[in-house]
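For reference, the structure I am asking about is given below.
Missing here is one protein chain; the remaining ones are kept as they sit in the complex.
The letters A, B and C name the chains in turn, as written, and every chain counts its residues from 1.
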Amino acid sequence: MSADHTIYQKQGFGATMPPKPPYGLLIVDFINGFADPGRFGGGNIHAAIECTRGLLAEARSRKWPVVHTRVVYQDDGADANIFALKVPTILSLHEAAEGSQIVPQLQPVGGELVLRKTNPSAFFGTSLASWLSQRSVQTLLIAGCTTSGCVRASVVDAMCHGFRPLVVTDCVGDRSLQAHDANLFDMNQKYATLMFRDDALDATAAFEAQLS
Amino acid sequence: MSADHTIYQKQGFGATMPPKPPYGLLIVDFINGFADPGRFGGGNIHAAIECTRGLLAEARSRKWPVVHTRVVYQDDGADANIFALKVPTILSLHEAAEGSQIVPQLQPVGGELVLRKTNPSAFFGTSLASWLSQRSVQTLLIAGCTTSGCVRASVVDAMCHGFRPLVVTDCVGDRSLQAHDANLFDMNQKYATLMFRDDALDATAAFEAQLS
Amino acid sequence: MSADHTIYQKQGFGATMPPKPPYGLLIVDFINGFADPGRFGGGNIHAAIECTRGLLAEARSRKWPVVHTRVVYQDDGADANIFALKVPTILSLHEAAEGSQIVPQLQPVGGELVLRKTNPSAFFGTSLASWLSQRSVQTLLIAGCTTSGCVRASVVDAMCHGFRPLVVTDCVGDRSLQAHDANLFDMNQKYATLMFRDDALDATAAFEAQLS
Partner (left out) sequence: MSADHTIYQKQGFGATMPPKPPYGLLIVDFINGFADPGRFGGGNIHAAIECTRGLLAEARSRKWPVVHTRVVYQDDGADANIFALKVPTILSLHEAAEGSQIVPQLQPVGGELVLRKTNPSAFFGTSLASWLSQRSVQTLLIAGCTTSGCVRASVVDAMCHGFRPLVVTDCVGDRSLQAHDANLFDMNQKYATLMFRDDALDATAAFEAQLS
């Protein structure tokens, strides 16, 4: 255990937070622009998309509420925000842009919430928290990209809004593996439970079974 | 330049975002409990507190709006939240607890906003954004701790709420220097301008001078 | 039925929204300053406070999550907001002020959430929505004052946050009976279910019984 792990443990961080049903699934920004290393993609994002296919299929089979997010700015850029000052290329993602469409592997189906967003967190400037509350969600499984950007921001906000974040580690990806790892470390210590997909599916099934 | 820097630059991240007046100063959680390595402190937090003394003095002299935050839970823990599930020791910080008081070096004075919070971001569950908007703040200088926790969460939210975050790098600290560095990297690429204190004071003065 | 009722009905407003468990109880601003006709009280507020005693007792006996709000500004008025521009006398309500304490009849007990607020809605600038979500609340019973002010604002926000508002009509009061009635009309058409206290207690019990 590193010196860093030691101080976190000594100060009381990183407690275990078991999944609690009902569950929901949030898939953050798996859109064409982030799947493409030539635009906003790269690193382990492609692998995360492929891994999320099975997660989404299982979420649907278990009838969990499912949410997808897309980055969408106005065609004329009238809603350019501070984020767009730091990352001006992000303004290329507008309603009809190919880069702003959800990847073919993870197309939404009827009854799933599809949110437009212009900030890192899927909760900011959207009705996501309300939608999850209305469905009594207690634990939110999170897939998507990037780990160090919109995933982390959504995890922090999920926690603030009263939901237990469960980061599915092989279903989140980042253009930088170093940033991916550093942010998983932070989230594990302070904000979320981290599990591989198959473990997450097993654990959530086990807790659901206890209820019935 | 590392491979990571290269991909961020190529994709359009990390643009320069100059400070724009009016300014405000946010000091995040410089309370006794986070100043003490035996409780939630350590790393470079003590140095950051000392550096912030001069920043706060200058902010007052320039008549910037100043905000301090404290972590405060209800005495009976009735407001225990998801954050407290991950970090149960945080519940020791309540209204009258010594650990929840602002450090002696940075005591608030009349007219400064002092916010109680129970989540990482200084904006969540508070009226901070409204208070800054009412004062026309455009750029928010940010000091405090921890860099990888409440500072970063506040930076992301500052940006979402329409304010340019300016992280004063020698006035923010973390129990883990590795987490400190990793989070400064992320914030620089995506969310904020980073400057040492003296550079920040120079730059903000220069932009203010242009206006008069 | 008045002409107004007719157009609302014809356009599809005012649908029936049955209470759905789990329940929670929100008591808005039953503090000394609003109980006193010489300060912010009057009208049917006193009667509403008396009626709320039985509601609170029953909520505790059923182990519902209970929330109380108080209006509290900083001692130095540093957090004076737009509301305080329209109602400058409101700044007299600060942490230790007698007017800002909850009325003796409805004192909170351990485990109940007590929120400070400076805006009409109990949700704005507080963590109320998160707290209710974490407890899976689906229907929020609302008592308090004033019907045309903080109660209505809280009802609108409860709905936006995904909770079914149930206004307990004899447990909400206003300094103006005309404003009381006009706002009950609006809430009934667009935002909430309205019931007298005893009907609300019967109805919620009936729906809870269906579940067990």
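Remarks
Note that in this section a contact is a pair of C-beta atoms (placed from the backbone, for glycine too) under 8 Å apart; a residue touches a chain by one contact, two chains touch by 3 or more.
As the structure is a computational prediction, the values presented were derived from the model and not from experiment.
Touch with the chain that is not drawn comes from one residue among C:Pro120, C:Gly144 or C:Gly173, which is C:Pro120. Although one chain is not drawn, the whole complex shows that of B:Leu55, B:Ala97, B:Leu113 or B:Ala129 it is B:Ala129 that touches it. Taking the complete complex into account, C:Met159 is the one of C:Leu115, C:Leu128 or C:Met159 that touches the chain left out. Residues 74, 76, 78-79, 81-82, 110-114, 116, 118-119, 124-127, 130-131, 134 are the ones on subunit A that touch the missing chain.
Taking the complete complex into account, residues 4, 7-8, 11-15, 17, 39-40, 42-43, 81-83, 85-90, 119-121, 124-125, 148-149, 153, 156-157, 159-160, 162-165, 175-176, 178-179, 182-183, 185-186, 189-192 of subunit C touch the chain not shown.
Touch with the hidden chain on the side of subunit B covers residues 127, 129-134, 136, 138, 160-163.
Keep in mind that, in the parts below, only the chains that are shown with their structure count from here on.
Relative orientation of subunit A and subunit C, expressed as the C-alpha superposition rotation angle, is 180° to the nearest 5.
Mean C-alpha position of subunit A lies 35 Å from that of subunit C.
Multi-chain contact residues, meaning those touching two or more other chains, occur in subunit C at positions 127, 130-131, 134.
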